[in-house]
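Before I ask anything, let me first share the structure, which is written out below as structure tokens.
All protein chains of the complex are present and in place, except for one that has been dropped.
Lettered A, B and C in written order, each chain numbered from 1.
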Amino acid sequence: MATPEETDLPVSLSDYERRAEGKLDSKAWAYFSGGGADEITLRRNRERLDRLTLMPRVLRGGPGCHLRLRLFGRDYAHPIFVAPLAHQKMAHVEGEIGTARGAGAQKAGMVLSMQASVSMEDAAAASPTCRWFQLYFQPLRAATLQLIRRAEAAGFELLMVTVDAPVNGVRNREHRAGFQWDGDVIPENLQNLPTAPLKPLPEGASIVLDHFMAMAPTWGDVEWLLGQTKLPIVLKGILSADDADQAIALGIHGIAVSNHGGRTLDTLPATIDVMSEISSVVDGRVPLLFDGGVRRGTDILKAMALGASAVMVGRPIIYGLSVAGALGVSHVLRLLREEFEIAMALTGCRTLSDIGPHLIRR
Amino acid sequence: MATPEETDLPVSLSDYERRAEGKLDSKAWAYFSGGGADEITLRRNRERLDRLTLMPRVLRGGPGCHLRLRLFGRDYAHPIFVAPLAHQKMAHVEGEIGTARGAGAQKAGMVLSMQASVSMEDAAAASPTCRWFQLYFQPLRAATLQLIRRAEAAGFELLMVTVDAPVNGVRNREHRAGFQWDGDVIPENLQNLPTAPLKPLPEGASIVLDHFMAMAPTWGDVEWLLGQTKLPIVLKGILSADDADQAIALGIHGIAVSNHGGRTLDTLPATIDVMSEISSVVDGRVPLLFDGGVRRGTDILKAMALGASAVMVGRPIIYGLSVAGALGVSHVLRLLREEFEIAMALTGCRTLSDIGPHLIRR
Amino acid sequence: MATPEETDLPVSLSDYERRAEGKLDSKAWAYFSGGGADEITLRRNRERLDRLTLMPRVLRGGPGCHLRLRLFGRDYAHPIFVAPLAHQKMAHVEGEIGTARGAGAQKAGMVLSMQASVSMEDAAAASPTCRWFQLYFQPLRAATLQLIRRAEAAGFELLMVTVDAPVNGVRNREHRAGFQWDGDVIPENLQNLPTAPLKPLPEGASIVLDHFMAMAPTWGDVEWLLGQTKLPIVLKGILSADDADQAIALGIHGIAVSNHGGRTLDTLPATIDVMSEISSVVDGRVPLLFDGGVRRGTDILKAMALGASAVMVGRPIIYGLSVAGALGVSHVLRLLREEFEIAMALTGCRTLSDIGPHLIRR
Partner (left out) sequence: MATPEETDLPVSLSDYERRAEGKLDSKAWAYFSGGGADEITLRRNRERLDRLTLMPRVLRGGPGCHLRLRLFGRDYAHPIFVAPLAHQKMAHVEGEIGTARGAGAQKAGMVLSMQASVSMEDAAAASPTCRWFQLYFQPLRAATLQLIRRAEAAGFELLMVTVDAPVNGVRNREHRAGFQWDGDVIPENLQNLPTAPLKPLPEGASIVLDHFMAMAPTWGDVEWLLGQTKLPIVLKGILSADDADQAIALGIHGIAVSNHGGRTLDTLPATIDVMSEISSVVDGRVPLLFDGGVRRGTDILKAMALGASAVMVGRPIIYGLSVAGALGVSHVLRLLREEFEIAMALTGCRTLSDIGPHLIRR
């Protein structure tokens, strides 16, 4: 499909990655592309997807093929979502506005990060598909509530609560690159939140255990949150089937199976490796979202074959944004969607309902 | 066996590959050598053959060893066939005529591609071993029939219908190389076929799903085809034992187990990995052909040990053709046959009937 | 946590390793960093830890997290110990004094090597946490006893007896680097020990079998030793569950599961690979210590999940010492402790008692 004039165009998501590395300054590159510690989980996310083997079926042609799905009461053109990604103005001056426009152009649902560098109202206004809001529990419940009320007012339709990062991972790549927050990129939605007074830690206390863990959320906080809003709530960052079961027992509406893109604890399993067991425990009670290394249409097919209702794409969106703003985001999503359609066609899947574990070779 | 004067001669198929890379322009090289997406299946075809381990038996000498076989009612000197390969004039000015002559010189059966760059009549005339014709279902049945009638008239004795490519794979290597069809290399046998009028797709429709998949063939088309000709029909591109079973239930005469040389969907299994299970389901009802990474005589032995009646060789033929025309094709086939004889000798197989799963180490 | 001014600081133990390689002369580097023969076990120690996969649990926040433990009747702030390492003045002029001070600063227990390059009294005086003494059985029991009495008098509280090195491993890296003992670095604690007269070996005798093995210790020597002191005795260098069982039957107080850092026999298992089976046989009867490739906080969590009560860190201590003396040792231990705290937090472990085999993915 590439014409000779087009040969400088990226033709795959990995092409965007290479170009983004050349475009971003080394600190932003380290921040966006890096993972925890030795980046074993980061690489594992890809390796395990690559190793998974698809079984094709033939001679299933004919009209009527499509990618549509219904999720949390809404219709979507396809199951490819933009993952929540912080501080996008570090990647491109358009920031989350560019991403929202690119996603909108491809009819892709978008999750806005609480740590966005634009206001949630502006992001929501930029695209009708930017309707999910990601947040962390704040040290003060009042602050958490204030974020939720504002998201509700801005028209967001779902809350995605990240629960896998009570402390940061060991981000050695960032450390080595000398990464620090750019003063010009401000987490707009965290301004003017109520904060608790800082208590100094006693001599010899541990920042990790006595500060971050001491104020980290619990299942009780999840229970409280469920009573505060009518929006569906998805917990993001679950890898354990027991945690998934506990979340559903509490009434949670969806689960995002994720290892935070390999950015928290190193040597966690690849996300794809736990999909089967979580899906088997959840057994259709709530939708499962998947992220963790999606770079190819075949990856989407694999995640869905193992139980995901939809997938979220993270870093490639940032790479598209870095390279060409909204247009880059849109192209990344278009490439991925077209690859996914080809993967459907070549495995004989006519609609998403044809996707199942039989596609994966044991 | 190499004399010092001969040391510049290729001594293995990989030598031909290296030489062909130097000989072909980068776009043709990308087209012929490339695979789908990240080329995982392309590499896997080789890796899994390499990893498979042969068990030798000793002290089986004596006269009477040979490689002969009977297949679809004909006798063949050996089980090495030339796979259907499109557009061979892009590799060498002799195109499929050169390949047919090289194959004929080695008494190797040849499958002519529907997309050959010479007419099927000329190819058939070039060698008495060029007697199998490969085709795709055409959008119009009239077009498919026209191809078949012409092949019958030209003396072809078998039809091989490729069923694993309703759409192209994600050929990123070609895209990056800026590959496009050379205006001088024309698919001779597709000229003047009846075509359906092109209906413009509605806004937002998918080329893959609403165009290609919509007109892609079905099992019903296979059933129809079986009623149109007396030639034996082989379906090419089956990896699933269920598809193989369904094909045989419909009355198909043979199956070519193939992943299209890793050129369609990436992360499909290596062909050799599915041979056992397909062979076990087929259980001798029809002959199985094998392709997918054959580069060594031991590969042929392995495929046959796991159930293939014969193997097809693809890219190495193109490499031989690129390097030295008909002579190169002939030398490639001679090397492969001699290696296969050595593999037979060193595993104690005296004829093809001695080959069986006991040769493969579990 | 790194500020831009700090970016030249090592941020992980592997950074210390790279810096130490630049700092040490090539012979000392070969001595400290090298392993036996082809260094397969050396690499395997790391590879198997890296490959082991941790399962996280979420939403376990709240105050009260800590790393404290009780071991051999004493309280420790955390389970990270300094392994016995010989000849530390070859790494830095401060030698074991620097190491003791660095360990003390981080409240880390330290095992002093019998082959220390400072006197055991000076080491004990340098830090209240330097209270374990490592020794080898001497050819003469009188010599062994003399070492023990001196250690008791110096305030050491535990004896760690290395039993896995009756002969040296095949240290090819040292041989190739031309390593030999530096005349200025003297094993202070081995001066003036009683020695047996050297009997010349008969013609054709084997140094390994007729000299070293002939005088190597036996289980009988362990039994004898247990009757000579009231200090708890730990056997270091056990990989076989049967040996562990035999040691406990004799009354030993603890076991250090170790392959001597890959420095003795090559192709031994990674230490982490035998932890489960030893732990299962020992079944809590005595504490297990672990060494063998600890470079990350996650490694500590893994060793403890599989049954270790505490871990010992070897080469990274030397690397820290080489780079910056006591300060380097202290920083290495601080990095490791902080990484371990993060690993605890991100797997939902609030105290060491939450650690167990459920953290390891099967």
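Quick note on the criterion: contacts are C-beta pairs under 8 Å (C-beta built on N, C-alpha and C of every residue); 3 or more make two chains touch, one makes a residue touch a chain.
Worth saying up front: this structure is predicted, and the values here are computed from it rather than measured.
**Student:** Given the contact definition stated above, which residue among C:268, C:303 or C:355 touches the chain not shown here?
**Tutor:** Of these options, the touching residue for the absent chain is C:268.
**Student:** With the full complex in mind, choose from C:146, C:240 or C:276 the residue touching the hidden chain.
**Tutor:** Selected residue, touching the omitted chain: C:240.
**Student:** May I ask which residue of C:93, C:142 or C:208 touches the chain that does not appear here?
**Tutor:** Residue touching the absent chain, from the options given: C:208.
**Student:** Which subunit B residues would touch the chain omitted from the figure, given the whole complex?
**Tutor:** Residues in contact with the chain left out: 1-4, 6-7, 11-12, 14-15, 50, 52-67, 296-298, 302, 338-339, 341-347, 350, 361.
**Student:** List every residue of subunit C that touches the chain not included in the displayed model.
**Tutor:** 37-38, 40, 163-170, 172, 174-180, 206-210, 212-219, 221-222, 235, 237-240, 242-243, 264-269
By definition in this document, only the chains that are shown with their structure count from here on.
**Student:** Using the average of all C-alpha atoms in each chain as its centre, how far is it in Å between subunit B and subunit C?
**Tutor:** The separation of the two C-alpha centroids amounts to 59 Å.
**Student:** In whole angstrom, how far does the Cα centroid of subunit A sit from the Cα centroid of subunit B?
**Tutor:** Result: the chain centres lie 42 Å from each other.
**Student:** Would you mind listing the residues of subunit B that make contact with two or more other chains?
**Tutor:** Nothing qualifies.
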